[in-house]
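Yeah, one chain of the complex is gone here, protein chain that is, but the others are all in their spots.
Right after this comes chain A.
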Amino acid sequence: MRTILNRTRSGLAGMLAAAALLAGATSAMAAQTVGPVTDDIGVIRIPKGAPIQIGGTWVLSGPDTALGLDERRGVEIAFKDAGGQVLGHPLKLNAEDDQCNAEGGQTAATKLAANPQTAVVLGPACSSVATPGAPILWQAGIVEICTACTAPALTAPGRKPEYAGFARTVFSDSEQGKADATFIANVMKARTVVTIHDGSPYAQQLQQVMADNFRKLGGTVLSQEAVAPTDVDMHPLLTRIASEKPDLIYFPVFTAAAAQILRQAKETPGLERTALMGGGSLLSADFIEAAGPAVVGFRIGYPDLSPDAMGKGYPHFVDEYKRAYGEAPISGYHANAYDGAMLAIKAIEKVGKTDDAGNLYIGKKAFRDAVFSIKFEGISGPIACDAYGECSQFKPSVLEFTSADPKTFGIGQNPKKIWP
């Protein structure tokens, strides 16, 4: 009797979990049988010889272009390493420019979701894109493997069902914020900080996590300020902050606004001895160009990209990158993007079925389950997703810019790793 009850309970729990998984997606989709494949939410049929279409969404224009372009290149190298094809079908990347904002994210996701041949979407670089974009894609039963969006809410245990198709091969800022707070409190010995965000999910959540952890370490957060990403005149805000006399200003915002804050802070009376620290969105030559001489000595929190912290294949990847594009990596998330693409390729290999005529079939739910269950050694480290789509592991570091010449940009040189 007890066994029957237990079975009933576990069956009910399984059904509830499945219902929750499917609730956000697939209101318009139902179980489908196409060729040899039956799937709860739909099947993609790829005719013989036709390409497997993989969507991509990154910031490919504007001040943060390097962030997105670097990831796109990581994906392209992954495709090349896979031989340019999977299960006999060539891989085709349909990349959209999401401009690193919510409107661009909605547009890109809608366009990719409207293509019934989209097997999976890689990207974006920005949490403000993933936040509105992932539910649109999952509504069409499309999994999104994010390559750089790090906002904690996207893979938090309490996330909404419409994010059930979202996974990422990049760390969560719940780790980054904690690491930044540790560095600021224990290494820099700062006792008081002011944070600035720009309203984006990335900046807002990262500064909040840092502030919460900084308080736990005994520090005082004097205020949490906000700017718009398009603001140029930071002088009044910085004068206001100067009246609080903080030890450090923490502003994990994007290139244009961060460069303005950095430049103008150096000119603001009262902030001469205040330290400044930013976030991972600023690891690019474009930021050095935008910030000018003020960038020297500026620090950013970032996952450790030194060869000993990365996977075994990373040095080979960097060589390939230089060969393919004639320059070293232009930002910091190329390895995460490479691993995201590899995860997608492995999942297709696992669930794709080919009929006698050479047509390929991919079950959408089966694909999602494969993404969440595959484990492998990536070039950014071990990849293994938890139940909420967090697939990457985090190793913290702090980088410091050493030169104002954008041509000297190189991870490890400018900026160089100063901690741990």
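Please note the rule applied: a residue touches a chain if its C-beta (ideal position, glycine included) is under 8 Å from a C-beta of that chain, and two chains touch if they have at least 3 such contacts; residues count from 1.
What we mean here is this: contacts and distances are computed from a predicted model.
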| item | value |
| --- | --- |
| Undisplayed chain, where the name is taken from the UniProt record, one of "Branched-chain amino acid ABC transporter permease", "Multisubunit potassium/proton antiporter, PhaA subunit", "Tryptophan synthase alpha chain" or "Glycolate oxidase iron-sulfur subunit" | "Branched-chain amino acid ABC transporter permease" |
| Chain not shown: contacting residue from A:81, A:289, A:355 or A:369 | A:289 |
| Given A:36, A:49 or A:199, the one touching the chain that is not displayed | A:199 |
| Candidate in contact with the missing chain, chosen from A:115, A:223 or A:408 | A:223 |
| Missing-partner contacts on chain A, residue numbers | 61-63, 65-66, 199, 223-228, 230, 232-233, 235-237, 239-240, 242-243, 255-256, 259-260, 263, 267, 269-270, 286, 289-293 |
